[in-house]
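Step one of this worksheet: look at the structure below.
For this view, one protein chain was removed and the others were kept in their places.
On to chain A.
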């Protein structure tokens, strides 16, 4: 047979130009956006924005948002939203703070416990959405208020009336897990770079950038894991299928309900991770933590190429979406523009990204 013919066909498929395949990727818009924003700030911002310390400066908020954004992207690909993740950051922060400070638990216990709490809340969100058949938008909107309020009440309860819980830094000082969630990594490497004169140092001899903030490493790790799951595992296909057409997916034998509940749990855990990192970093937690982050996370996912209707999107796209977000937030402080342009700028980015992604998607999917 046709072995030869099959070979020939293989060739034909493989020869589809690399560039053409690239042009079809959902994250193309976000990558283009990073380039555009970089050009914009190269032209308008102080040159210190693109020094090593400047880059760390905008990557740090990008990382915190990106961890949420990537989770939101996966959930959106799976056809659901979670508007409660911002409040979840506050709630998980409260749980984590109480466990570490009030109960004095070591991180090896308090961190897993915080994740378990978050996963439970995520599972409840998921179960309600699945069982009721209501849009997750509405169900998690309720969660947005409930978790925010619960954080406030909880904090007051555990602190005896304050909405801020202090003393986290003291409590985790010297804990062997602390370096995994706060501070800078690869310090020795940066010291070495400074020693051989590759990066700037203070007069004292210590490098101006002491290392890579750990949240940036978490951000990269989350992006890699999410991309691996989406593109290289069966679960990834199930997520795309469940979000695209849940009936088609379940008729094909995809356990749609389980997939969606797992996604809600993962999203809540992403919020818990951000909570743990930022709470240890600031040494305290308060009820306003993560305020509005749900919208920023969704914007990140959409800039990253996710379709609001589900079934389409990319974790790498959300990764770059978060970097755009970080650049715009921090970048304006390096320019002579009034800071208050921030939201205008952000809205503009969102609009351009959505229009662009829409055009690409239509080309790829052959929709009209």
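To be clear about the criterion, a contact is a pair of C-beta atoms (placed from the backbone, for glycine too) under 8 Å apart; a residue touches a chain by one contact, two chains touch by 3 or more; residues count from 1.
Convention: contacts and distances are computed from a predicted model.
Asks: Which listed name, "tRNA threonylcarbamoyladenosine biosynthesis protein TsaB", "Pyruvate dehydrogenase E1 component subunit alpha", "Indolepyruvate oxidoreductase subunit IorA" or "Sugar ABC transporter ATP-binding protein", is the one UniProt assigns to the chain that has been left out?
Replies: Hidden chain, UniProt protein name: "Sugar ABC transporter ATP-binding protein".
Asks: Write down which of A:58, A:219, A:312 or A:325 is the residue touching the left-out chain.
Replies: Here the residue in touch with the unshown chain is A:312.
Asks: Which of A:238, A:264 or A:319 sits in contact with the chain that's absent?
Replies: Considering all chains, including the one not shown, the answer is A:238.
Asks: Thinking of the whole complex, not just what is shown, which of A:254, A:268, A:316 or A:332 touches the missing chain?
Replies: The single option touching the absent chain is A:254.
Asks: Residues on chain A that touch the omitted chain in the whole complex?
Replies: 2, 6, 9-10, 12-13, 16, 232-234, 236-238, 240-241, 244-245, 247-254, 311-312, 364-367
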